[in-house]
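Here the structure comes first, spelled out in structure tokens, and everything after it is commentary.
With one protein chain removed, the remaining protein chains of the complex are shown where they sit.
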Amino acid sequence: MRVSAFRVPAASPSDVSGVAALLDAGSLRADEVVAIVGKTEGNGGRNDFSRELATRALEELFAARLGIPREGVGDRIVFSLSGGCEGAASPHLVVFARSGEPLAERRPVKRLAIGIGFTRELRAEEIGRRAQIEETAATIRRVVDWLRVDSPADVHLVQMKGAIPPFTYEEARAAETAGRPLRSDMVFSRGASALGAALALGEVAAESLTDDAVCRDFSLHSGVASCSAKPGLTRTEVVVLANSAYWDGDLAISHAVLADMLDVRSIHRVLGSLGLTPDVQLSPVQAERVIGVFAKSEADPRGTIRGLRHTMLTDDDVSDTRYSRGLLAAVLASVLGHGAVYVSTRAEHHGPLGGGTLAVVARLPEGVDAP
Amino acid sequence: MRVSAFRVPAASPSDVSGVAALLDAGSLRADEVVAIVGKTEGNGGRNDFSRELATRALEELFAARLGIPREGVGDRIVFSLSGGCEGAASPHLVVFARSGEPLAERRPVKRLAIGIGFTRELRAEEIGRRAQIEETAATIRRVVDWLRVDSPADVHLVQMKGAIPPFTYEEARAAETAGRPLRSDMVFSRGASALGAALALGEVAAESLTDDAVCRDFSLHSGVASCSAKPGLTRTEVVVLANSAYWDGDLAISHAVLADMLDVRSIHRVLGSLGLTPDVQLSPVQAERVIGVFAKSEADPRGTIRGLRHTMLTDDDVSDTRYSRGLLAAVLASVLGHGAVYVSTRAEHHGPLGGGTLAVVARLPEGVDAP
Amino acid sequence: MRVSAFRVPAASPSDVSGVAALLDAGSLRADEVVAIVGKTEGNGGRNDFSRELATRALEELFAARLGIPREGVGDRIVFSLSGGCEGAASPHLVVFARSGEPLAERRPVKRLAIGIGFTRELRAEEIGRRAQIEETAATIRRVVDWLRVDSPADVHLVQMKGAIPPFTYEEARAAETAGRPLRSDMVFSRGASALGAALALGEVAAESLTDDAVCRDFSLHSGVASCSAKPGLTRTEVVVLANSAYWDGDLAISHAVLADMLDVRSIHRVLGSLGLTPDVQLSPVQAERVIGVFAKSEADPRGTIRGLRHTMLTDDDVSDTRYSRGLLAAVLASVLGHGAVYVSTRAEHHGPLGGGTLAVVARLPEGVDAP
Partner (left out) sequence: MRVSAFRVPAASPSDVSGVAALLDAGSLRADEVVAIVGKTEGNGGRNDFSRELATRALEELFAARLGIPREGVGDRIVFSLSGGCEGAASPHLVVFARSGEPLAERRPVKRLAIGIGFTRELRAEEIGRRAQIEETAATIRRVVDWLRVDSPADVHLVQMKGAIPPFTYEEARAAETAGRPLRSDMVFSRGASALGAALALGEVAAESLTDDAVCRDFSLHSGVASCSAKPGLTRTEVVVLANSAYWDGDLAISHAVLADMLDVRSIHRVLGSLGLTPDVQLSPVQAERVIGVFAKSEADPRGTIRGLRHTMLTDDDVSDTRYSRGLLAAVLASVLGHGAVYVSTRAEHHGPLGGGTLAVVARLPEGVDAP
């Protein structure tokens, strides 16, 4: 089994012409596509309709190609679209397809492996609490098992679209009165999703994951999670990317934990582990090898970056989400030489406070092995 | 004569405690201060009141120290405050003071020199046209002459606060009817100011500078201009920074033209010319030597950066000015290791289309000469 | 022939459940629907994807019901969706259907009549100029003729989605160099569309409509136009609403020109002409009769409303479009008692400077005739 992956620019949220062209050219088979992760140009918040528009356009495309109703496409392909293309960030899709039979025997080198999964339907009162963490972890473990990795250390990215089940104003007040205020929002869904990944991969001790720890004890975190939560979604969608000796192809993935938003050295380190060694910026030829860059950004809640005050969290005109996504996208683009980067923001339990996670999928140069 | 310069963080627009501490400590003498260039955390637009608040607080401080009325301070010190601290950018002031007597003879090496000037009062109908360009150029030339530089190539930064004289709705309609629509806005004032610098320093041919060329023929540009225009200002304020053999001290300045917003190599080149050679990011010790970083950013009006679409100019929620400032500030911060950078935006005739200008003032390492 | 019309709330841009319910209940027949005019909750600007999402969802619904491809629906039904539901404004759709045969003879009273039309494909260089005005006027005249009104005074609303053909940066620069800068933007498309309505209905003299007059001579205006322009649209879509003695039913329309954004008296006058006479606010029973309220708002470019300064045009954080829509929607809602109002903004040549247009479609009370 092998993964193929393509980076496709989008002229607008509903532009699926690039994916259609790949299908038409035979580079991609509709029935082999398992996940599309991408950035659309909305605000990334509750009224970001660019994601729904893009999803709908992709569903329509694949419904026609697969000969199934539009509503059924989401059960076969995970669409993990995240809003917010600030500054250098350029709207694009990364399409992952899977082909061939599972390998019966290990190969001497590892290659990119991909799997998807869905949690059961979650209830609003479970979000941001132990229940969500455990269900998310169980789902991730099932996918990881299926990928046949040597160890959890071979998992480099757990990309999630976190559930945020809807609720009424009255339900919220009732829960508050009952002393268990609902946490069914972006903040808690992202936080618990990341802790789910941390639990699944042994990054944190199970007993530390109390309800109280969620979005409070930030010493607990995952180095490979990337969750973007979606209001209205009732189950969390999971895509796991790892390197496995039972998979074939020319792709590999690597990751690093970003200590803060200016941690350029870690970016260089991830690229280096994939055989890409820029002086200060990748050459166009090197950049061509990079298919997907997935990162989580954060406006440090302590109000400073390396001791200097930032104003991202005290600006009531523009959300910190837009600023920090733009910031990390620019830093990544300064090394890559272009802005086709997936940066999703607010990194609760994704790397340390003020930091984030970073994973890169690349076509390996001759003679370089997956990390 | 020698220049001393200090970088001072600001806890809010009206926070002048850092400057007051320098005065109290005797590191700075109020009567030697000639210019304060800084970033405040407003939106950088018409309703950015952070600049006026900061200016007022600084004026009040210096009025008390100099024993003069607040209203008179602006004739002695140029306050070039620019709004917009997006993402990594941190609010700060750079204070320039000048002490000692003019040197009678050349020294073998050059050092940072600074001078200030003011255009005459400009009329709304002159803005964005030949009249503004010429008056700006004449003012710059007077200051440059006074600095005693060897050649225009020794001028590395012409920092301007461009005039935007006020006018009424009726005056605007009348000018439009007369076929000479007013250009008294930020766009044209910045553009004509940059062309004024280009004219003064011989970067463009005088005859190419027609009214029609302003904000249209972007092949004409300056590599050292940095103009931020201010609604209501009736004269342009000019600060010129150069290296001169008739000046003393341990500071020097260097500059580069940024080809685009991801032009990291030029950032490294400027730092290198001042003896600062980061691998991928300055060390804290190196970063300490950098006093001021002054740059102009731009959302490329062609809608792409290195061939990939950006969305800065099609977003009607957040201005491109905020995005591009945040983008360039992040790229600069990724090299410097911190966000105390002055980035002002929209770079009409400041460097090539989609690019900008960059100047750095630093304390020279032992054995390194000014460029 | 008769018009039926329904006001349907929308829980989100893609929520078409209300329209589907009307179809399911038999209150509405898919093949009789001619126009859907509505407000969606985007920003109303270039990156407002709520309109496209809503249109797509409606197209999909009608494609299924009509048994035709989604792409063909727009040729049968005009979808005039406008973004921006600020403050009291509530997202909703007004669905217009037409049934029965044309009446052979006049009836003694007039009733609501509706017709739609499309201009030919327009080129970017025609927008905002005489060519667009004339083509728009010709299209409107064809529709008006078909409605068989007694006089142009019976036309109370010309609802338009104005064309804004795309163009490249290079084409724009070339046009500028050629001395005919492109005007293919929202401002000019709205302005020329309104003048097209004014020309078609004899509100202005044909010879006054020079290229130079567009968006400059605001003494020229229409009292019944309502245009919202859409980037990328290559032909203008037109819906005409009038009262005609050759139409049947229980609906009628009336209109007024708003002198400014606080012109509450004109709102009362329009309602009164339809038999609805609130003391200060419509009773719920009266409000039920009002099906559609269509208005154009404007932040007075002179910077004041009734002599007091407004700040809508000097705020660089939030667009004046959002403020003025919210303002007029609130004023309308204060009279109607609810916020299901269609307010579209920037009213170039729609009513006088600082004012706008207002049309109301209502179910006539017993014994009241159409104006």
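Details
Order of writing sets the chain letters: A, B and C. Residues in each chain are counted from 1.
Please note the rule applied: a contact is a pair of C-beta atoms (placed from the backbone, for glycine too) under 8 Å apart; a residue touches a chain by one contact, two chains touch by 3 or more.
Since the structure is predicted, the reported quantities are computational estimates derived from the model, not experimental observations.
Listed residues C:L182, C:L327 or C:V360: the one in touch with the omitted chain is C:L327. Here the missing chain is touched by one residue of C:I305, C:L353 or C:V368, and it is C:I305. One of C:G38, C:P91 or C:P165 touches the chain omitted from the figure, and that residue is C:P91. Check C:P301, C:G337 or C:P371 against the missing chain and you find that the one touching it is C:G337. Touching residues on subunit A toward the chain that is not drawn are 43-48, 169, 176, 216, 301-303, 311, 314-317, 319, 321. Those residues of subunit B that touch the chain absent from the view are 13-14, 41-42, 47, 49-50, 52-53, 56-57, 60, 70, 317-318.
Mapped onto subunit C, contacts with the missing chain fall at residues 9, 11, 41, 43, 85-92, 261-262, 264-265, 268, 280-281, 305-312, 314-315, 317-318, 322-324, 326-328, 330-331, 333-335, 337-340.
As a convention for this text, only the chains that are shown with their structure count from here on.
Distance between chain centres (mean CA atoms), subunit B to subunit C: 47 Å. Counting partner chains per residue, subunit C shows two or more touched chains at residues 47, 317.
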